[in-house]
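What follows is one structure encoded as C-alpha cells, with my remarks underneath.
With one protein chain withheld, the remaining protein chains of the complex are depicted in position.
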Amino acid sequence: MSAILRVQDLQTFYVLEVLGTRKVVKAVNGVSLDIHENEVYGIAGESGCGKTTLLRAMFGNIEPPLRHFGGKVLYRMDGEYLDALSLPLHKSREMRFTYIAYVPQGSMSIFNPVSKLRATFMDFLESHVPGTMRKSLLALAEKHLESLGLSARVLDAYPHQLSGGMRQRVSIALATLLRPRVILADEPTTALDVVAQRAVLQLLAAVQKELQNTIVLVTHDMGIHATIATRLGIMYAGKIVEEGYTPDVFASPLHPYTQFLIHSLPRIGDKRVRESAPGNPPSLLHLPPGCPFHPRCPYVLARCREEVPPLLEVTPGHRVACFLREVNHGTA
Amino acid sequence: MALLEVRNLTKIFTVGSVFSRLRIRAVDEVSLTVQEGQIFTLAGESGCGKTTTARIILGFEYPTSGEIIYRGKPVQEFLRQKNWFREVQAVFQNPFETFNPLRKVESYFLEAAHNFDLAKNGKTAQDVIEEKLRAVGLSFPEIAGKYPSEFSGGQLQRASIARALLTNPSLLLADEPVSMVDASLRMSIVNLFRNLCDTLGVSVLYITHDLATAYYVSDRIAVMFRGNIVEEGPVEKVLGNPRHPYTRLLLESIPEPDPSKRREERVVVCEEREEYLRAGCKFAGRCPEVGEICVKEVPQNVLLNDVLVRCHKYASKKEV
Amino acid sequence: ELPGGIPREETLIVDQLTGRVGTPSNFNLWAGWRWQDRGLQQLAMEPLWTVDYATGEIIPGLASEMPIYNQDFTQMTVKLREGITWSDGVPITADDVVFTIDLHAQNGNLPYHGPMAEFVSKAYKTDDHTAVVELKKPNSRFHTNFLDRWGCLRIMPKHVFEKVDPVTFEFNPPVSSGPYVLYDYDPAGFWTLWERREDWDKTPTGILYGKPQPKYVLFQAFESAEARILAQLRHELDMAQHTLEGLRAVLEKGNTVRAWRKEWPWVVNIDPCITGIMFNNMVKPYDNREVRWALTLAIDIVDYMAIAFDLMAPVSALHLPPVPAYKEAFFIPMEDWLKNFELDLGNGEKFKPYDPEVPLKLAEAAKKRGYAVPEDPEAIRDLFGLGWWKYAPDVAEKLLKKNGFTRGDDGKWRLPDGSPWKINIVADVNVASHPLRNATAVAEAWRKFGIDVNLSPTEARESLILNGEFEVCDQWPAGEPWGAGVDLSRTFNVWHSSLLTPIGKPVALGPGMAARWANPKLDAIIDKMQVTDPFADIEGTRLLGIEALKVVVEDMPTIPTYGYCGAVAWDEYYWTNYPGAENPYSQPYQHWPNFKYMLPFLQPKKQ
Amino acid sequence: MEILRELFRDYRFAVGFIFLVVLAILAFLSFFSPYDPVRWLQVPRDLAPSREHILGTNSKGQDVFWEATFAIRNSLIVALIAGFLSRVVAVLVGFLAGYKGGLADRVLMGVADGLLVIPLFLILVMVAMLLRDAMTIVNTGLLLAFFGWAWDARTIRSQILSLREREFTQTSILSGNGTMSLVTKEYLPFTIPLIFSTLISNIAWAIGMEIVLAILGLVRLEIPTLGTMLQWAISYQAMLLGYWWWILTPIVLTIVLLVALYWLSVSVSEYLDPRMRIQRIGVRET
Partner (left out) sequence: MRFVRDYLIPRLIQYVLVIFFGITAVFLIPRLTGQDPVLEVIAQIQTQGASLDPVAVKSLMESLRELYGLKGTLGEQYLTMWKRIFSLDFGPSLFQFPAPVSMLLRIYLPWTIGLFATSTILAWILGNILGGVAGYFSQKRWSKVLDAVIMLIRPIPHYIFGVILLILFAYLWAIFPAGGLMLGRKAVFNLRFVMTVLRYSFLPALTLVILGGAAWFQQMKLLVQNIKREDFVQYASAGGVKERILISRYVMRNAMLPQVTQLALVLGQVFSGVLMVEMVFSYPGMGLLLYRGVTRGDYNLVMGITVLSIFTITTAVLVLDLLYPLLDPRIRHR
C-alpha cells in the first residue's frame, strides 16, 4: 500500500509579533506521516497540541500568522508526489475539494449567510466541475444529506435557519460533494449528539467505502476512533508520539500519554474513579527540553529530560516516540 | 430545599421571515430539580433545547411560560443583583464564541476578579486565577496577552471553565464544557466538578452528549428529546436500565472505545423540524415500538421506581 | 446647437442679467414681478419714451414727441407715432394708452396702480393718435411713469387684455409692440428666443433706426460665472455682463472679445447708478451727522477703490453717478463749493474735507498695480472721477471725541456709553456684486480706523433693508436719477420728511429711502421742485438739484462712493459694431430697454 | 509609545500622521502670522509664489500662505467640532438605542430618522440663514454636528444589536461587568473601526459642507476657512485668470487633510482588529 498523503518532517509555527517581541508557537513541530489510500486515519491528542494546525497544513492552507518552517506535504497524483505547500496558486485551488477536502473545526460560520445552501453547493460545483456533472453530484449530495437525517430541503434553507448540528452535517455533505480522494475532518462530530454522530460516521464510512478514498479524522472521542479509524496517530505537543493500527493502539498503548488517554475512558456501568495524566499540558511557546511529556510522565528517565525521543517502529506498523519502548519492548 | 427548580418551562421561538413563519417549542413544559451538591446531567440530541433551558435559567432569555425557582425564590428577584453571577456561573457551548475576539482572554479573568472582589490586590487576584487555570490544565502565562483566535478550541473551553469557577459559584451551568478536550483532560475536569461538588457543595447542571462521562460523574440525569424531558432519574437507573426508547437508542449509539466491538447496523435520523411539529409523541417517527396512540396523543409523565418516563408504553404501569 | 436648428450667424446670443426665469411661460410683465430682461423690455415692448443715458437724451418710442402738459400740470397729452402696429397686425392707437391707464387706475393688484390711482382723474383719446390724461392734482413729472429706464408702465394691447383678467393672464405668446416676437423658450427658464418681426418697419425701432440686424436674439441665463465666461470664449455668447474678474478673464483668453472701452479699465463707466454705503439714520449713533462724517473721513478712498473695484471705477463725492451729463451739469459747477465746504470740528476748528487730488492718487495707485493709465489729467478725471473726501482719520477722531466717543487702550473705539463700538453691515451675499464689494471695502476702512466691523452678508438683505432692520448696509446710497436731463427729483423725492418710515415698516420707494433720513431744508427744495417745470425751466431745475445736493452732502446720510460700472464684454466673432467708448451711439447693456435701438447698428461678421 | 511605534510601521499611518502634524503646525503657525487674516491689501496683489510669499498672494492683497494657516485652523476647528461632537452623539444614541432597545430605541431612532429624511442640506441652508451673524466657526461646527450624527447612530445601533446577541456579551455579564463596562469594553472595540471610518467620512462631509455653504455665501465669508478661501478664489476667477496658487492651496489642503484622515483611520482600525494586524505582520515579513 502506498501513501496517498505523505507528510515529511513538517514544521509550521505561529509567529506572533506583539509590541516588538516575537513569539513562536511550535504547533506542528516535525511531524511525519504516511497516510494510505483507502483508510481512515484517526488523530487524537491533547487539546491544543496542534491537530487543527496539522490539518490546515495538510490542506495546504498556510496563512499568516501560521508559517511554514520546513518539511513537505506531498499528495500523490497519478503516481507522482506534488508538494502541496509549493504548488502554484491556481493548481492548489483546483485541487481543493476535488482532490482534498476539509471540514474545519467549529464549522458554524462557514456558509455564506445570504445565500441558500444550495447556492453554496453550486458555487463549489461551478468552480470545479463542468456543467454536466453538476446535477448528478448535487443529487448525490442530497442523498448524503438524507442519510445524515436531513431532508434535501435543507439545501433551500439559509445557514442561519439550521441548528449547529444541522450545519455541521451539511458541511460534511459539502466536503464529500466533489468525491475527493482525501477528506480532512476536524472534530466533525463535536457538536452532535450520539445518534447524529453515528449517522455522520456511517456516512463517512459509506463514502469512504464507495470512493475508496482516505479520511483523516481528528476527534477527542476515542470511541469514534475505535469505531471507524483504521490507524490511529496520537499527537502531543506538536508531534506524533504514537501511531499504529487502531486495535493495536487500544490493546497495547505504548506511550505513557496514550496509556493515560485510553485508561481514562469512562464506561457506562462503571463509576470507578479514572486517573488522568498528571500535571498540565505544556505550552507550545516554551516547550520543555527533551521529551515534551517528561514533566508529566510517571516513568520518566534521565535521558527523557535531555533528548527528544524519535518515532520508531516497535512492532510492524506500530511506532512510538518514547525511550521506554527500549525498556519494555526493546528486549522483547 | 432544592437549589434550583425549573417548573413547566416553555419557550417558543418564531422563526422564518414575514412570509413563512414557524413556531418551534424549543423547550416544552420542562421541569427539573437540582439539589445542592448534585451534578445533574441534561442530555439529549442536538437542538433539543438544552442550551435554551440553560440560557433561560441564567436570565439571558425570557421563558414563554413556566417558572424558575432558585433557593426557594423566583430567579427574577436575583436577576437584578450583581451577586447573582457570583452564585450562578456558566460555561458556554461554543468556545470560539465565548470570548470577544477583539479582547484578550485574560481580561475576563481580571475583570471577574475585580468585579466580584475576589482578591484584595492584583497579586492575590493573579494567584486566584492561576489556581483555577491550573485546575483545568492551563496557566496564566499561557493565556496572558493572547486573543481568542490564538487558542485552540479545547484551550478556550478550559479557559472558559476556569473563568466560571473563579467566583466559586453554587451552581454551575456547564454547556458541553469538555466537548473539545481530550479524554484524559476531560477526566481531570469532570473529576474537578466532582470534587467541587463533594467538598464545596457546588451543584452542576451538566449539559452533554457524552453519556459515558455523564454516567461517570453525575447523580441524576434528564434525557431530552425535541423540547421534552423524556426520562429523568438517578443516573445509574436511567442509563443502567433505560426505559424510554429514545434513551435506549442513545445508549446504543454510543461508540464503544473498543475496536473489537464495531457495529454494523444503521440508525435512522429524522428531520428536526418535522419532529418538532409532530402531534402526539415526537419520537413516534423513529420509535421501534411505535403504537397507534403514539401518533395521536401526547404522552404523559409516568414515575417508575424513582424514574420519570414520558412514554405511552408505561402509561398503564403508573405508580402514583 | 440652437433650438429648431436656426442658424447661429443670424442669431445674437446675449446673457440674461436676472438669471433663470422663474415663470418661463408667463410674459405678462404688468402683473407681479417678471424677469423682464429676458427680452420682454428689450425686444417685445416699446414704451412711450426711453431714457438714453449714454447721450443723456430721451428717445420717444410709441410717442412721437415729448409729453405736452397744460399750464398747471393737471393735464398731459401724449401724441402717438403713426403707422405702428402690434405684432398681430392691429394698429397701436390712443385706445391702448387709455385702456392701459384706466385699467391700472382701477386694478389694485397691478404694481402701477398706485401712481395711476393717485393722479389720474380721467383718460380719454381725442383722436387715434392723441391721448389725454386729466390729473387729480398737479404733477409736472407724471410722464415719468411711462419713461423707460429699466421698467415703466408700458402700453398694453387693448384688444388682448380687455378680454382677460390682467393679473392671471399669461400673455403667451406675447403680442409685441417692439421689433421682435417670441419664437421659443425653455420651459425651465434658461433661455428665451426671439425672432425679428416681418413688419419690423411698423415699430418705433424700425422707424427710428432701421432694420434690426439679427434675425434671432437669444437670451440665455448662466448660473455660474465660469459657465458664462466659457460660453463666451466658445463664441456661444455674444454679449454678456461679467464680474470684473470675469471680464478680465474673457479679455485675456478670448481674442475676439472686446469691452466698452478698448483699453484699461474696459468697464462701462457711464452707468446712471451710484454705489455706496447707507446708514440707517434712525439708529444711534448713525443718526448723528458728525458720526456719519467721521466715518466718511475714516475712509481712505484709494484703498477703498482698490478693494472695491480694483481702481477701475470713477469715484463720486456727490449722491449722483459721475456720468458725463451730470459732470457737466452738477459736478463741475459744484467743484468750488465742494472745495470750500467746511466741517465744524468744535472749538472753532474747521476742516475742508474735499480732496480734488483723489483722481491723481487713484491713477498713481493704478499705475503701481501695473495698469496702463493715461497721463492726461482730463483723461484721468474721466476715468477716476473728479474728487472725493479726504482720508483724515485725525479729523474723524476729533469729530467722534467731540461727540463723546472714546478710544480704548486697545485702540478700539467705544461708544459714548462706554461699550465697544461694533458696526454691523447688512450686505449682499454675492461676492462679485457691487454692494458687497462696497461693504467689504468700507469694513476694511473702518477696521483700520479701529472699529469692530461685522460684515453680515445675508439672503434676507432686501427685507431687512426695506424694514429698516440694519445699522449700515451696502445699498445704493441714493435714488437713481433719471439718467437724462437735469431733473434730480427722482433722487431726492424719497427723502421728503412726509415719507419717513419707522423701523419695522417697509419703505415704499426705491433704495435711498431706506436710509430713513429727512431734512427740512431738503423738504423745501423738494416742494419747490414739484412746481418747477422741468421742460420749461431747465436751469431752475438744475439749480434746485445743486441746492439739494449741497444739503445731502452736508448731512451725509449715506456715503456715495463710486459710479456703478458694468463689466460687459462682446464677442466680435459673429457680430461687430457694438457701441463703445469710442463710438457711444447707444448705451451698451443688453438688459436695458434701449437694447432694441442698438440692434439696427450691429453688423454680421459671417454670412 | 509601543503602540505608536507599532502603528508607525504602517506607511499609511506614518504618512497620514505626518500630514496631520504638518497641517497642525500650519494651523498653529497662524498664531504667529504677520498679517491680519481679515484685512485686505496687506501685500501686493496677485503675485505668484516667490521666496517672499511662498504661496503667492491673492487678489485681496493677502499672503496665501498665511491666509491658509488661518483657513486650515478654522476648518480644522469646524471639522473637529462637527466630527467629534456628532460622533459622541452618534455613539451615545447608537449604544443606548441598540443596547436598551424598547421605547428608548423607538424614540431615538425616530428622531434620527426624522433628521435623515428631511433634505438635510435644505435645513442646513435655512438654519445657516437663520443664524446669519452667528455663523461663527464654532457655531458652524455645532450646526454640522447637529445634522451629522443620525446615520451613524443608526449604523452603530445595528452593530450593537447584533453584538448584543453574541455569546461573549454573556460571558462578560457573567464576569460581573455592568452595562457601562460591557459597552465600553466589549462593544466599543468592535465599533471603533466603524466610529473611526464614520468620523473620517463625517469630517470629510463637514469640510465639504462648509465649502458648499461658503460657496453659497452662507457662512461668514471674511473668516478664512478652506471653504471661504475657495469661495473668494472662485468668485475672483482665480482659475481662469491663472492665479492657480490661490485656488489650488485650499484644494490641496483639503485633499491633504482628508487623505491624512483616511489613512489614519484605515490604519488605526486595522490596528485595532487583531486578526488584521496579525495578517499584516505576517505579510510584511514573508
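Labels A, B, C and D are assigned to the chains in the order they are written; within every chain, residues are numbered from 1.
In the analysis below, contacts are C-beta pairs under 8 Å (C-beta built on N, C-alpha and C of every residue); 3 or more make two chains touch, one makes a residue touch a chain.
What you see is a predicted model; the values in this text were computed from it and never measured.
Student: Touching the left-out chain: which of C:P91, C:G510, C:G540 or C:P604?
Tutor: Considering the complete complex, C:G510 is the one touching the chain left out.
Student: Going by the contact rule already stated, which one of C:P91, C:P111, C:P416 or C:G540 would touch the omitted chain in the full complex?
Tutor: Answering carefully, the residue with contact to the hidden chain is C:P111.
Student: Among A:S86, A:S115, A:S136 or A:Q212, choose the residue that contacts the chain missing from this document, as touch is defined above.
Tutor: A:S115
Student: Determine which one of D:I123, D:L142 or D:L188 touches the chain that has been left out.
Tutor: Checking the options D:I123, D:L142 or D:L188, the one contacting the hidden chain is D:I123.
Student: Residues of chain C in contact with the chain that isn't shown?
Tutor: The missing chain touches chain C at positions 1-4, 20, 22-26, 31-33, 36, 108-109, 111-115, 117-118, 144-145, 148-153, 167-168, 184-191, 193, 220-224, 226-227, 230-231, 233-234, 236, 458-460, 462-467, 469, 490, 499, 501, 506, 508-511.
Student: If the missing chain were put back, which residues of chain A would it touch?
Tutor: Residues 59, 61, 92-98, 101-102, 104, 107, 109-115, 119-120, 123-124, 126-128, 158, 160-161 of chain A touch the chain that is not shown.
Student: In the complete complex, the non-displayed chain touches which residues of chain D?
Tutor: Counting only chain D, the missing chain is touched by 106, 109-110, 113-114, 116-127, 129-130, 132, 151, 155, 193, 197, 201, 204, 207-209, 211-212, 215-216, 230, 234, 239-240, 247, 251, 254-255, 257-259, 262, 266, 275-276, 279, 283.
In this text, only the chains that are shown with their structure count from here on.
Student: Using mean C-alpha positions as chain centres, tell me how far chain B is from chain C in Å, no decimals.
Tutor: 91
Student: Hey, how far is the Cα centre of chain A from the one of chain B, in Å?
Tutor: Once rounded, the distance between the two centres reads 27 Å.
Student: Can you work out the whole-Å distance between the CA centroids of chain A and chain D?
Tutor: Chain A and chain D have C-alpha centres separated by 51 Å.
Student: For chain B, jot down the residues that touch at least 2 other chains.
Tutor: 94
Student: Residues touching two or more other chains, restricted to chain A: which are they?
Tutor: Those would be 16.
Student: For chain D, which residues are in contact with chain B within the complex?
Tutor: These residues of chain D touch chain B: 166-168, 170-178, 181, 185-186, 189-190, 272-275, 278.
Student: In the complex of these two chains, what residues of chain B are touching chain A?
Tutor: Within the complex, chain B contacts chain A at residues 15-16, 43-48, 93-96, 134, 137-139, 141-142, 145, 150-155, 157-158, 176, 179-188, 191, 209-213, 215-217, 236, 239-240, 249-251, 253-263, 266-272, 274.
Student: Quick one: which bits of chain A touch chain B in the complex? Just the residue numbers, please.
Tutor: Contact set of chain A toward chain B: 14, 16, 18, 25, 44-49, 52, 105-106, 108, 148-151, 154, 161, 163-166, 187, 190-199, 201-202, 220-228, 246-247, 250, 257, 260-262, 264-271, 273-277, 280-281, 283, 285.
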